[in-house]
Structure formats: C-alpha cells, structure tokens
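A single protein chain has been omitted from the complex, and every remaining protein chain is retained in its original position.
The block that comes next holds subunit A.
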Amino acid sequence: MKMNRRAFIKACGIMTGYAVLGLNITKEAVASSMSFVGLRQTSVYAADANAKIYAIRKSQDNPMIKKIYDKKDGFLHEGPCGHMSHHLLHTHYIDRSAKVAALKDRGVTLNF
C-alpha cells in the first residue's frame, strides 16, 4: 500500500492523539475509582479506631467469643480447630481445573 505525505501526517496525528488520550483516560479512571475506594477504606479504619462504634479491637477479647469458646460449657469448648469447629466451621476444596481445560480445548483464550 502506498501512502502520500499528507495521509501519513494525518495518520500520525490520529495515532498520537489516540495514544495520549487513551493513556490519560485509563490513568484518570483508575485514580478516580481508587480515590472512591480509598474513602471507604479510610472510613473502615476510622470505625475500627472509634471506641464509640467498636469498644473492643481484638477478636479474642470479644465477650461473645469468650463465651462460645469457654473451656467449661462453651459450644466450641475444645477451642479453635477442635472437633466441633472442624465439623461446622472448616471445609474442603474442589479441583475445578478440568472445566477450564475443556474450555481451552474449545479454543477459548484465558489469562491464566
């Protein structure tokens, strides 16, 4: 394909414009969403540090935690990772890789 000078300069202009605009937009979008998320994160830490909202700051000091793990008559009296904990509060995981492998065999491209 042959290109005259005018078309070449025009193409360069469009490409530069696109590159600058595209880059800035991505930057701006990420910065704005992170500042939005940042506000929520700041609020979480402010509540954690606010004694009027959370008087206690460590899980092990929660009186209801002490009650449920009470060694004498607590529901989870064997303590964390005890028998009852393993029955109700722990789980196992399932290998799901065969399903994506089948997807890839069908020609789908994924990032991992």
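By our rule, a contact is a pair of C-beta atoms (placed from the backbone, for glycine too) under 8 Å apart; a residue touches a chain by one contact, two chains touch by 3 or more; residues count from 1.
Simple rule for what comes next: contacts and distances are computed from a predicted model.
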Per UniProt, the name of the complex member that is left out, chosen from "Periplasmic [Fe] hydrogenase large subunit", "Putative membrane protein", "L-lactate dehydrogenase complex protein LldF" or "imidazole glycerol-phosphate synthase": "Periplasmic [Fe] hydrogenase large subunit"
Missing-chain contacts mapped onto subunit A: 18, 21-22, 25-26, 28-29, 32-34, 36-49, 53-54, 56-65, 68-69, 75, 79-81, 85, 87-97, 99-100, 103, 108-112
